[in-house]
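This part shows chain A:
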Amino acid sequence: MPEPLMTYLVIPLVKIVVILLVLILGAAYLTFFERKILAYIQIRLGPNRVGPKGWLQAIADALKLFVKEDLTPARSEKFVFLLAPVLIIVPALLVFAVIPFGPSDIWRLTDINVALLFVLGVSSVGIYGIILGGWSSNNKYSLMGGLRSAAQLISYEVPMGFAVVTVVVMAGSLSLVRIVEVQRELGVWFFLPGIVALFVYFVCGVAETNRNPFDLPEAESELVGGFHTEYSGMKWAFFFLGEYANMIVISAMATVLFFGGWLPPFPNLLEPLWTSSALAWVPPPFWFLLKVAAFIFLYMWFRGTFPRYRFDQLMRLGWKVLLPVSLANLMVVALGVLMLGERS
Partner candidate 1 sequence: MAEEEKGAAQASAPPGAPAGDAAAPPKAPWEDKPATPVPHDASAHPAVAELEAAVPGAVAEAVEMAGQVTVVVPLERLLAVCQALKGQLGYGFLVDLTVVDWPGREAGRFDVVYWLHRHRDESRLRVKVRVAEGQEVPSVTPVWKVANWMEREAFDMFGLYFGGHPNLERILTWEGFSGHPLRKDFPLEGIDTGAAIYPDVFPPGGGPVAGGGEE
Partner candidate 2 sequence: MESAHLKAFADAEEMEISFGPQHPSTHGVLRLMVKVDGERILDVKPIIGYLHRGTEKLFERETYNGCIPHTDRMDYTAAVTNNQGLVGAVEKLMGITIPPRAAYLRMILAELQRLASHLVWLATHALDIGAQTPYFYCFEERDKILDLFEEYCGARLTTNCMRVGGMPFELTAGWTDRCRAFIDQFPAKVADWERILTKNRIWRERTVGVGVISAADAIEWGLTGPPLRGSGVRWDIRKVFPYDRYDEVEFDIPIGTNGDTYDRYLVRMEEMRQSVRIIRQCLERLPEGPVMAKVPKVIKPPKGEVYFSVEAPKGELGYYLVSEGGDTPYRLHVRPACFINLQALPEMVRGQLVADLVAVIGTLDIVLGEIDR
């Protein structure tokens, strides 16, 4: 096989397949973990019947959704109705093209120098899925869900952008790989100087993924599922997978931007331990996934703890609290970087 074919087609394809498989399976299994974690928070057992200790529950759910009748409301916009779930899931998966799971090329699909812009841009496309899904269902609840979602995503994109820019200022690069490398070189992860940015980023991230306490667009008790009320079967599963994939995206980005990506924890204190022969074999993606899992656990913890915000309160929080805070934080951090003058 000629060399270029190998480098540019076969290896990336294999990587793509692996990433997609892991991601989709991971998203499916997140539902299982979420149910288990919520169950432990809520003093009950959670799924424990399908397979050993319930481990096949996610597979059973997927099978159920596959064979379920796929309903399309009679008076819906058929094409848009079909398009919406695709619009949700594709951008969510696309983002993983630039996420670095490890230091070397083998651990990532690609590294582009505007990776951060790519992530922000592509993940914003997902919102169209929700709006169009809500609108095309021809259901008033769905429409309200879609509208809520539109307002919510637009409002929270702004402070999130400022939070991300804070990291860019500190790292001096838009490349995700470079951002992690800078954290390694400095020996300080960005969550320390950027604790406020981290907070803003993660709150916005929870809001962008429509999760508790910001799950207004679907709000079972108000809008009966909101934008996906009319969806069933695999189309609904796409919305669901999209939501969980987005959770992984937000968590992965938080890891890369603030928690040193694939770097092992406590680089300064435990440096000898990580380089010792006992633990040196641990592949970097392990640390990466560990941190991602921690963030995802936070998501689930929120869900077990918080009531839901109301629409106007959500807007107020976004525009009146998070936006000024992230803006002020950006100025402070930029000033700090300028004073220290280490990088430009």
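Candidate entries met the following condition: all candidates are chains of the complex that A comes from, given by their letters.
Note that a residue touches a chain if its C-beta (ideal position, glycine included) is under 8 Å from a C-beta of that chain, and two chains touch if they have at least 3 such contacts; residues count from 1.
Please read all numbers here as calculations on a predicted model, not as lab measurements.
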{"item": "Given options 1 or 2, the chain of this complex that touches chain A", "value": "2"}
{"item": "Touching residues (chain side chain A, partner candidate 2) in the complex", "value": "38, 41-44, 75, 77, 135, 138, 140-141, 143-144, 147-148, 212-213, 215-216, 219-224, 303-313"}
